[in-house]
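First the structure, which I've put down as structure tokens, then a few questions once you've had a look.
Note that one protein chain of the assembly has been removed; the remaining protein chains are unaltered in position.
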Amino acid sequence: MDIPYAIQPRPDTGLYNAKVGIWLFLASEVMLFGGLFSAYVLLRVGADPGTWPHGWQNLTLGTINTVVLALSAITTLLAWVACKAGQFGRFKFFHACTLLFALAFAIIHLNEYHEDLTHYEIHLTSGLIADGHMVENNLKEDYVIIEGRTVNDEKLLYDLRSQTIKESEIKIPRAEIASMESYGPWHNTYMALDFTMTGLHLLHVIAGSVVIGYLWLFGRKMWRTDPERFTNRVEVSGLFWHFVDLVWIFLFPVLYLT
Amino acid sequence: MSDSHETKTTAAQPPLHDRHPVDFNAYLRRCGFIFVGILCAIGLMLWISYLPGHTWALKSALILVVACANAFVVAGFLMHLLSEKKMIYTLLAVTVFLFIGLMGLTLYAMQDFPAGTQMH
Partner (left out) sequence: MDATVHQFPPYRKPDPHHGHDDHAHGAHEHHDPGFWAKYIFSTDHKVIGIQYGFTALCFLLFGLFLMLMMRWQIAHPGSALPVIGALVHAVTGDVMSPAVKDAAGNVVGYTMSPELYNSFGAMHGTIMVFLGIVPLAFAAFGNYVVPLMIGAVDMAFPRVNMASYQAYFLGGLVMTVSFFIPGGAAQAGWTSYSPLATTIPTHGQLFWIIGMVLLISSSLMGAINFIATIIQLRAPGMTWMRLPWFVWTQFVTAFLLLLAFPPLEAACVMQFMDNVAHTSFFLPTGLAVGGQLAHISGGGSPLLWQHLFWFLGHPEVYVLILPAMGIVCEIIANNTRKPIWGYKSLVYSVLSLGFLSFIVWAHHMYLTGMGTAISTFFQATTMIISIPSVIILTCLFISLWGGSIRFNTPMLFALAFLPMFGIGGLTGLPLGFNVSDVHLHDTYYIIAHFHYIVAPGTIFALFAGIYYWFPKMTGRMMNEFWGRVHFWCSLIFMNLVFMPMFAQGMAGMLRRMSDGGANYSAAVNSQNGAEVIGGLSNDIMALHVWILWAAVSLGLAQIPFIVNVFWSMKHGEKVTSDNPWNSTTLEWQTPTPPPHGNFTHTPTVYRGPYEYSVPGHPRDFAPQNEPLGGSHPTPSPQAEHGKQLAEDENRKTQNAMSHPKEIKH
């Protein structure tokens, strides 16, 4: 049983079925990320003045990730164009690039998570706050060593862009530690939003990579029997990938730059 | 029903790329321009974020404007939304309206309190 308009477009709408389907799905994804962005706006506007972080993210890595994702969007488009031009070899090449870029993005981003989870804010019994990356945290020893700084006012920890920060190695005896918390999602609402939004985005990157990877690995069979249907599948998965890039285009400035 | 009707048009007709030849190099050039445009947008946003002497509110607004322009380029050209059909535009227009409604009304609601009841 053939379902009509799976490959050829329906005359009055000008669309084939999967295209309608993917745009509907993307509309729902807009609302999904929209819910998260609304949460971000609300929590930021509602935060006490001066307590919203600026410059907590690694700008270099973030910019690299943005460029990498943009490149992957371009190679995705070119892979589809290659299918339309009947050049399967070129399709394989461009989607291989897409997958490599996706892998690079994921690795860089996971590294950023690792950096966050090894960055600590340590409240000392003296009232000072030590803040920096954990260099040594051997439980057998009675001290920890961080690479960072000590401040006396918590407010200084928020807007990093307006300060020049000198970091040095600080050895802190465990006895002086009142409390210690890493910069995970539990640290404050900004980190919570960062982890959740980029985490959900990363899940979408992985899902998109799986779909594109599947088409890349097992596409030759359908290319031989039904190249138009295959091209449509490439287009539809490409549209999803472009949406993933689109979300990052807003995530990057919102979380890294503003 | 006549049996001569094909269910798979590819069997009866020449492949799509022969019916509509694709100028690959033109696409490559186009993509090159788009990529340069995206890089410019990224650079501009970075530059704005480093501007001294302005509030974060103003800088955020400017950065988001650039981000929207960037998004327009990606959506318009890479997702070829500019050449899409009316049906898709209608769907997206509704979505955008609802998105703005969700954000805007929620934000408005959180700012609007009876006199004397707001905590901070």
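Letters A and B name the chains as they come in the text, with residue numbers starting at 1 for each one.
Keep this in mind: contacts are C-beta pairs under 8 Å (C-beta built on N, C-alpha and C of every residue); 3 or more make two chains touch, one makes a residue touch a chain.
Remember, it's a predicted structure, so these values are computed and weren't measured experimentally.
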| request: Decide which residue listed in A:T13, A:N137 or A:Q163 touches the omitted chain of the complex. | output: A:T13
| Residue numbers in chain A that touch the chain omitted from display | 1-5, 8, 10-11, 13, 15-18, 20-21, 24-25, 27-29, 31-36, 38-39, 42-43, 46-47, 51, 184-189, 191-193, 195-196, 200
| message | Suppose we count only contacts with the excluded chain; which residues of chain B make the list? | response | 1-3, 5-7, 87, 94-95, 98, 101-102, 105-106, 108-114, 117
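We adopt the following convention: only the chains that are shown with their structure count from here on.
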| field | For chain A paired with chain B, centre-to-centre distance based on mean C-alpha positions, whole Å | value | 17
| query | Okay, in this complex, where on chain A does chain B touch? | reply | 2, 7-8, 13-15, 19-20, 23-24, 27, 30-31, 34-35, 37-38, 41-42, 45-46, 48, 52, 54, 59, 63, 66-67, 70-71, 73-74, 76-78, 81-82, 84-87, 90, 161, 226-228, 231, 239, 242-243, 245-246, 249-250, 252-254, 257-258
| field | chain A-touching residues of chain B, taken from the complex the two chains share | value | 7-10, 15-18, 20-22, 24, 27-28, 31, 34-35, 38-39, 42, 45-46, 48-50, 56, 59-60, 63-64, 66-67, 70-71, 74-75, 78-79, 85, 87-88, 91-92, 94-96, 98-99, 102-103, 106-107, 110-111, 120
